[in-house]
Every structure is written in structure tokens, then in C-alpha cells.
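For chain A:
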Amino acid sequence: MSYSFDDSKPIFLQIKERIENQIVSEQLKAHEQIPSTTQLVSFYKINHLTVAKGINLLADEGIIYKKRGVGMFVAEDARERLLSQRKDQFVEMYVRPMIAEAHNLGITPEELARILEQTKGSVSS
Partner candidate 1 sequence: MNPTHRTGAIIKDLTLTQLSWASYLLFGVILFFWGVRLFTSDPEMLNRTFLDFIVQPGSVFMLILGLLSVSGFLTFLVKQGVTRRTYYTGVAVSGLLLTLALTAAGLLLHLLFRTLISGVEWLPPMGYEGLAAVPVIFAQMYLFYLIGWAIGGTFYRFGVVPGLLSIACSLALLMGLSYLIGTGNDLPSLLTDRLDNRASSDRSPVPLSISLPSLALVAVLLLALMRLMTKRIRIKIK
Partner candidate 2 sequence: MTPHIRLEQVSYRYGHHEALRDVTLSLPHPRIYGLLGRNGAGKSTLLSLLASYDEPDTGKVQIDGEAPFENARIMPQVVFAHQTDYSSESDKVVELLEAAARYRPSFDMAYAEQLAARFKLPLKTRASGLSSGKQSALNAILALAARAPVTILDETYVGMDAPAREIFYQEVLADYERHPRTIILSTHLVSEMDYLFEEVVILHDGRVLLHEPIDRLLERGASITGPAAQVEAFAQPLRQLSSQQLGGTRSVMIYGELSDEQRRQAAALGLELGQVSLQELFIHLTEEEDAR
């Protein structure tokens, strides 16, 4: 049984996201090698096939590339791609719901802008 993965979504997606997070936060830089499938299996205690599924998705989306006989590496533009993907999702996942909720609560756009300014200050970057 593996720790730190939950039931909320398929594990292969969670593995994919973990690696993506590491790329976005620059823990993994462009052309850096990512751990091998077996290393991931051993570290996370997730079976090979699940890990392979996640990795293959990353390869399909061009986030990583495989060098035969050597391993898998972060693509040159991986971070950019991910950031733009996430920016797109950001509006859907966070902004729209926020605006809708603000509307429900009767918060005016000006109030909303002020709240954003104030809160931005207290969130560590």
C-alpha cells in the first residue's frame, strides 16, 4: 500500500501531477533526467504499469522525452507548456467560481479588487 496518494483520482494521474509540480517549481529543470520507472516504483511503492501510464502521458504531451538506453528527460519547453496549461485551468478552476461566489454574496467588483489587494499581501510568494 502506498502512502500519500489518495482515492480522489487515478494514481497514474497523481504521479503525472507530482512530476509536473516538480517541473513547475523548477526542482526539475529542462533536459534534466527524471527518475526511472523502477526508481519511481521503489520510491512511491506504486506498481510499474501505473507508473508507466503516467510517464507515457507525460511523453505524449511533450512534457518529457525519452532517450533510448539512457532514460527520460524534461523537455526544453516543458515548464512553459505546463504554466500555460495551468493558467488556462486557473480561470476555470479558481477565477470563475470566485466571481460567481462573490456575485452570490453581493460583493461588488470594486470590493473584490480591494480584497484581492489586501489578501495578496498576506500570501507568501
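Note that a contact is a pair of C-beta atoms (placed from the backbone, for glycine too) under 8 Å apart; a residue touches a chain by one contact, two chains touch by 3 or more; residues count from 1.
Regarding selection, all candidates are chains of the complex that A comes from, given by their letters.
Note that this is a predicted model, so its numbers are computed, not measured.
> Could you check which of 1 or 2 is in contact with chain A in this complex?
That would be candidate 2, which touches chain A.
> For chain A, which residues count as touching candidate 2 in their complex?
The contact residues of chain A facing candidate 2 are 1-2, 7, 36, 38-39, 41-42, 44-50, 53.
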